[in-house]
Every structure is written in C-alpha cells, then in structure tokens.
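Dropping the structure in here first, questions after.
Of the protein chains in this complex, all but one are displayed in their positions.
Chains here go by letter, A, B and C, matching the order in which they are written, and residues are numbered from 1 within each.
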Amino acid sequence: MSFDVARVRKDFPIFEREVNGHPLVYLDSANTSQKPVQVLDVMRAHQERHNGNVSRSVHTLGTESTEMYEGARARIASFIGAGSPDEVIFTKNSTEAINLVAHSAGQFLALKEGDEIVISEMEHHSNLVPWQLLCERTGATLRWFGITDEGRLDESQLDELVNERTKLVSVAHMSNVLGTINDPARLVERARQVGALVMLDASQSVPHFAVDVRALGVDFIAFTGHKMLGPTGIGVLWGRFGLLSEMPPFLAGGSMIETVTMGKTTYAPPPARFEAGTPPITEAIGLGAAVDYLTGIGMDEIHRHEQEITAYALEQLAAVPGVRIYGPASPVSRGGTVSFGVDGVHPHDVGQVLDALGVEVRVGHHCARPVCQRFSVPAMTRASFYLYTTTEEIDALARGLDQVRKVFG
Amino acid sequence: MSFDVARVRKDFPIFEREVNGHPLVYLDSANTSQKPVQVLDVMRAHQERHNGNVSRSVHTLGTESTEMYEGARARIASFIGAGSPDEVIFTKNSTEAINLVAHSAGQFLALKEGDEIVISEMEHHSNLVPWQLLCERTGATLRWFGITDEGRLDESQLDELVNERTKLVSVAHMSNVLGTINDPARLVERARQVGALVMLDASQSVPHFAVDVRALGVDFIAFTGHKMLGPTGIGVLWGRFGLLSEMPPFLAGGSMIETVTMGKTTYAPPPARFEAGTPPITEAIGLGAAVDYLTGIGMDEIHRHEQEITAYALEQLAAVPGVRIYGPASPVSRGGTVSFGVDGVHPHDVGQVLDALGVEVRVGHHCARPVCQRFSVPAMTRASFYLYTTTEEIDALARGLDQVRKVFG
Amino acid sequence: MLDGLYQEIILDHYKHPHGRGLREQFDGEAHHVNPTCGDEITVRVNADMSDISYDGLGCSISQASASVLHELLEGKDSATIAEVHRAFVELMQSRGAVEPDEDVLGDGIAFAGVAKFPARVKCALLPWMAFKDAAARAGVEVGASPEVKA
Partner (left out) sequence: MLDGLYQEIILDHYKHPHGRGLREQFDGEAHHVNPTCGDEITVRVNADMSDISYDGLGCSISQASASVLHELLEGKDSATIAEVHRAFVELMQSRGAVEPDEDVLGDGIAFAGVAKFPARVKCALLPWMAFKDAAARAGVEVGASPEVKA
C-alpha cells in the first residue's frame, strides 16, 4: 500500500486539537515528535496489566515486563542493523548516550594531553559540551570541522584534522538546524587509517530514514525516543560489542553488577553494565512500539514523503520576500528541517505570530549556538517535518510569514 | 474521610488481572509500585494533547508542556518540604541521582587520598557502587557502618567512623531489604561537627511516609518515581540550593548551558544545570500526578495503614514453621518490607511456588548483596507492602508458604 | 490574541528605540543573556542615574522593554527607580492578574499583555535584570526584586 499522509495523521490524537483557534500545524518535529495511539496503547497496556521490575524477579509480572523490555531491545537492534541486541543500551535520551561514551570510552582510551577529539561546528550542544568537559578532565584537545557557506560539513581539512593524535571523532549524522545529512564514509575511512573511534549523533537521522550501523561502519551511534514517535525518557546508545565489552561502567548501581562486596565490585557484560538502576521500562517498550509503527509504514516511504515536503517547503519559503534559508537550498542530502530568517524580524517574533495562527515552529539557537554564530545571527526560525506533515501545513506556514511581515512591516 | 483500602484498590487497574489462575497478590512494591489510573490519565493527556518539548519554544504546545513540567517540579518540591522548586532536579531514577552527586559533589569536594566517604552495609548497590567508583577515581577511602543482629544501623562507632577526614556520608533512609528506618539525626549532628556533607537514599522512604528535607537537616536526598505510584524513567535529586549552585555539571548537553562557543561553555543555574538534554517530560508530569494522589490520601494515613499491615505480616510470618525474619521483628521504626528465609528451601523456589499461587514476591539479593552476606545467606525472599496491600493478601502469602513447605518438605 | 502582546506602543518603541547605544562614561555595567533564545543586552549606568545606556540583540519585546526602561528610569531619583522597577517586575510576573498603574509605569503598561505569555516574560525582563545588576555595580541597590528564572 502506498503512503497516505491523511491515514497516518488519524493515528495521532493531537491533530484533533486547535491552537489559538486554528487547527494545529505542528512543524517542530526535530524538537520532539508527536506520538501515535499505537505507541500510547502499548505503554498503557504495560502499565495497567504487566507492570513489574525487570530482570530481578521470578514472578509472572516481572517476567512479562522483562520479555516486553528485552523484546523492544531486540526490535530496535534489528531496526538499526545491529549485530546483536546486546549492542543496544537504553539511556534516558541521546544526551546521556553521548555522555556515556565521553566518560566510558574516554576512560577506556586513557586520554591525555596531546590526544585530540574531533567534532564539528554543526553539533547540537549535546554532542559538543560532553567533549569539552572530557577534554577539560583529561587535557586532550578539542578540534572541529567547519561549515561551508552552503551549510555542508567542510571536509577540506579532513586529513589534517583527523590525524595520528586523534582518538575519537563524533559528528552529527544530520544537523538539527541546517538539515544537512552528512555521509560519514570518508571520515570513517580516515579515522580507520589513524586508529580513531567514530561516533555518529544519529538523533536526527534514525527517526527519518533507514540507518544501518554496520553499513555505516562507525563505532557508536546515539538517538532518542521522543524524536521518533516514542515517549520522552528513553534514548539509545548503540556500540560495537567488542568495544562495549572493554569499556568501564559509567553510571553505577543496581543491575549492572556481577558480584558486589563492600570492598569490590565486578560488572555484568553489556548491555547490563551500562544500565544502572531501574531502566525506563515502559518507555523502552514504547520505543519498541514506535519502531514497529515506523517499520510498518516503511522508513523508505517516510523518507520519500519527507523529501517531497522538503522540496515543496524550500520552494514556498524561497518565494516569501525577505526570507533567507540557512543550509542546503535543495533537498539533495538534506532532511526535512529548514531554518530561516525573516529580514528585520527577530525569530522570537516570527514564532509568536506564527503560533497565534496555530503554526508551531521553533525559534532560538536550537541548542546549536555555534551554527548561529557561523551564520552571524543570534537565532533562527526552524520548521521541521515528519511523516505526518502535509503540503497544506507548509502553505499555512507561508501564509503565516506574510502575516509576520505585515505586523512588523 | 478515613483510609479505605478497598476504595484505593479500585484506582489500580492491574488488580483486575489474575496470575496463574489466581487473583493477583502483589507484594513487591519495594521493587516497583503499581500505578493508579489518575497518574496514567494525566500522562496520556499530556501525550495526546499537550506534547511539546520544554523550555525551548515560544509556541503554545511547548508552553503548555513547560508549565505542566515545572508545575510537577513545584508540587514535588512542596511534597518533600524543599525550600524552592529550584532544589528539585529531575533524573531518570534514584541511581542517576546518586551518581550525579558522586560525580559532581565529588568534584566540588576535590576529593583526594586520605579523604573518606562513609556509607553503610545495608545500602542498595545504587548507594554503594557509585561511591566505590568515586573512591577509585580520587584515591579517597570508603568506610561503612555495620548492621546489628536486629537489622539496625550500628552507630556504636559513629564518632570514629565519621571524623575530620570524612567528606560525605550517604546512607539509606529505609533499607530495601530489612525494612529498617534509619533516623539520621545523630549522624547529621556528627557530620556537621566534622564538616561532612550528608546524603540520604530516600528511595524507600519518600514513597511511604512524610519526608521533610529541612527537618531532616541533610544536604541531598534521592528518590525514584516508579516506587511511588509514578512511571518508570523518572527520579529526583533534591539538594540544598547553595550547594547545588556551587557544584559543576555532570551530564552535559542541551538546556544546561548559559552560553556556548566551540571553545568554552558556561552553565545555567540549578536545576537546569543538572538536566542535560530533553528531560523525561511526561514522566515528570506523571510523578507530579502521583504526588497529588499520595497527598490526596495523606502520607500519614498511608504510613498508618502500612504499619498495621506490617504488624500483621510479622505476626503471620512468625507463625509459619521454619520461617526466619531478617530485620526488626516489631513494626517500630521499620517500614512495610519484610525479608525472610524458609528453612531448607532456596528463595528462588519459594518465589516460584508463591507465583504459581498468584503471590508476587521478590527473591534474590535485592541489589543489596552485602546485607545477605551480613546474615550469611546467598539470597532472601521479600514481601513488601504499600497503601493498596490488604490483610487478605498477607493471608494468601502465609497459605502460600504452607504450600512451599509441602512441595519441598 | 496577538494584539494583547504586540501593542502599538511596543512596536513603536521597537522600531524607534529611545536612548539606544552604549556610552563610554559609566559606573556600572552588566551583560545578560537569555540562554534559550540567545538574546543579549548590555546596560551601563552612572551612579546618579543621570545616564542609562544600553545595546543588545533581541526580539521586539526585549528591545522595546529596554527603550521603555530608559525612558522611565533615566535621571530619576533612587526611590522612584526602585518603585518603578518593582512595579514592572510585579506586572510581568502577575500572569495578567495585576492592573498596571499608568502614573508609575507610563508606556510600561503596554507590557501587561506580555505577562500572559510565560515564554516572553523573560524577554521583557531581560533589560530590567541587567539594569539591576549594572546599578548594583554602580553602588545603587534597586531593591530585592523576586528571583527571575531564565
């Protein structure tokens, strides 16, 4: 069956509501996505009928809960092409997943002065500040790829930036501001030459197109449930098993241990080693249901739809006088996230006028302040799309921008 | 209105289900509690009608979500008597909260060789392993209070254990195995004399009786949503504001920053400083609803009910031949968590036979292996109660133990 | 709906700001940033409040608010400054429950509508908080305004 956006929208209860007297036009999915009833129902069923703590009891509720939780892990593993479910570690969000690597792989790599970590100027703060702190703790140096005027990763200095001092490279698979999709192939090849690890911040890619970790050839990826139709409170770190099994724990506590005495503790193998305490059980199960939903529709279908919407949006926005788009101007190698400025109007004001019309966009630095600085603006307005976005919603955005220009004209 | 357990039970959908052909008898609330429909409905309403990311947008959905999230923080703050909502930090569970302090306060205290951290032998692994790791990182020494034969904290060596080398003391407010409730008064007094910080692991206390952080006089407490009628994926660190505002960040990323450049980041004041990335929004709102529910019934009512159930359970269990109770034998200064052994039968087998009768208890070391070692057993069976527990359920447990003795007689 | 927020007075101050531009002579300076939106403001004051200068980047609300602040506070005695400052902060935190007094707040009453938009309250307050810090550094206490969260 072919992709039918009207049918998809029926699964999302929130589209029944109005905002400020207008039908909701939700163009902020890069910030957080809406959730289909299928995901909410699975979570509710877990909470109402099968709630028990995982991996700790022989009782029926605990066993059911454990099977649902581990089942979600297995389905998420196959969704991203992981070698085994044991490579999937549940965290609370992408941010925790990246911090986990910054601490645990940082310790594993025994970083010291002279070593280098490489990121890029287009990173979300969550893939930037953890590395700054790691460098502070260890004396290593942080370096970064720049951004071209077109909003692409500037790989022209690749061989100099990634060199024999480089221990780890971590970049966004897709920029949450510019929409740019980065192909990590050359970067991975270079990192392999110098023996550096590669992490991809896949927070914006895994929700929107098929990602296969083995095909990518990287060592770690991080992504987050609430951006892919799942609940808040759940994220994923995927890592190569061989690497994970060498890494020391990060958070410590119940369930990550093998045996404990007051004097000494030994640790469970991954993934348990990295899941201290009671995990976000219902949330992991919810993310499993989200993956089922996405798979049911088909990631390729979703990507195709978003490409169409993006092409349409780029066109419509380019036609609004005074609008400047930051990032790739064509839908090639870019996703459905479009940031722009309106001449003479501050993004806060753009967002406010749009909200009055029911159009929900994000304004600000989008947790990626260096990107704004790169383009010499304090803030941007961003419209971002998903499988439920329609061309009518893009039209509403364009009409809203006319209104913005009227108010601040 | 007086406390009516039958009315309370109607709020919990899970009690409608059967386990292995018997009505569910859920005696594992110290592991994780069940959830009332009032909590589930608030979460669902958030997800279906108000879902947006917090503190990042001017749009209506984001504003509504932020108000629900911050409203939950404010209600949780007053539930524990915090000076201000800014003292309440949302984490994913107790374990993360304790790890946060072990990293951030550990760094703030500039721990080094010769310094000492004091815990106790009755700690959950989540209040033990993070301190072991902190000592490994810094060279500080880990010391601990013992447990008396009655299952009480052995404070006889208090003045020697907590001394001028002590930088931080962290103990359980209530033991998750023995049920012992520790009064931290003497410990806090001694800690103040020597200038040490005091943390309470309140994972088992905040759910069950009124806790007032200012009356306790401690510096930090940690607790976890899923043990107090809330969802999984949410926990709380409470800390004195003056202290929190001096502490460096732990997890880093979006939302915890003041301003970011590639070279240098400055951090937001608490609580934002400690809440990197998208927080467990729906889960925090769910925990707020759980606190409303608990407050509506009254923590003193709940405690009184649990005391009655505990007295009854201690009596009934003492009457079963071959049963040995670990921990205080009377309900004085102990909560509704009773661990025991059945002569000649391994806890796994006890739990399995009980489960066949629909009685859900936990077996194993309960993430507190040193407690088992203290009483020279590899594992224990534990029955734990909450506001919805009835005397009939205790009777079902006692009958179940007769069956255990029959199978393994 | 928007009319409550974008009063003509606010748009006027935004398009034609009063007293904008930093001057070199000052006794106290403060630079404040709104971490969510990246807005910034720098405020400079003389100890006798004869000069209040500012510059910044920001939305219509924060820029208009700075302009109104300049108009209301420059050259006033410290009692008046404390009163106006308190009244403005109170208005912004009222969620629309306080009726503003035009005698005290002048053009500032146009911000009554902003109080109903929690996400924008911090925009309106940004210059006022920076002013308070700058004044403190010049030795003038503007009074204990309630804590404002970013």
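We take it that a contact is a pair of C-beta atoms (placed from the backbone, for glycine too) under 8 Å apart; a residue touches a chain by one contact, two chains touch by 3 or more.
Model, not experiment: these values are computed from the prediction.
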{"item": "Visible chains in contact with the missing one", "value": "A, B"}
{"item": "Hidden partner chain, touching residue among B:17, B:165, B:240 or B:346", "value": "B:346"}
{"item": "Option from B:58, B:161 or B:363 whose C-beta touches the chain left out", "value": "B:363"}
{"item": "Selected from A:272, A:294, A:350 or A:367 as touching the chain missing from the view", "value": "A:272"}
{"item": "Those residues of subunit A which, in the complete complex, touch the missing chain", "value": "55-58, 62-63, 66-67, 86, 257-259, 268-269, 272"}
{"item": "Chain not shown, touching residues in subunit B", "value": "20-21, 346-349, 352-353, 356, 363-365, 369, 372, 378-379, 407-408"}
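Basically, only the chains that are shown with their structure count from here on.
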{"item": "Chain at maximum distance from subunit B, centres defined as averaged CA atoms", "value": "C"}
{"item": "Distance from subunit C to subunit B - Cα centre to Cα centre, in angstrom", "value": "45"}
{"item": "Distance between the centres, which are taken as Cα means, of subunit C and subunit A, whole angstrom", "value": "37"}
{"item": "Centre distance in Å when subunit A and subunit B are each reduced to the mean of their C-alpha atoms", "value": "31"}
{"item": "Junction residues of subunit B, two or more chains touched", "value": "56-58, 62, 257, 259"}
{"item": "For subunit C, residues contacting two or more additional chains", "value": "36, 117, 120"}
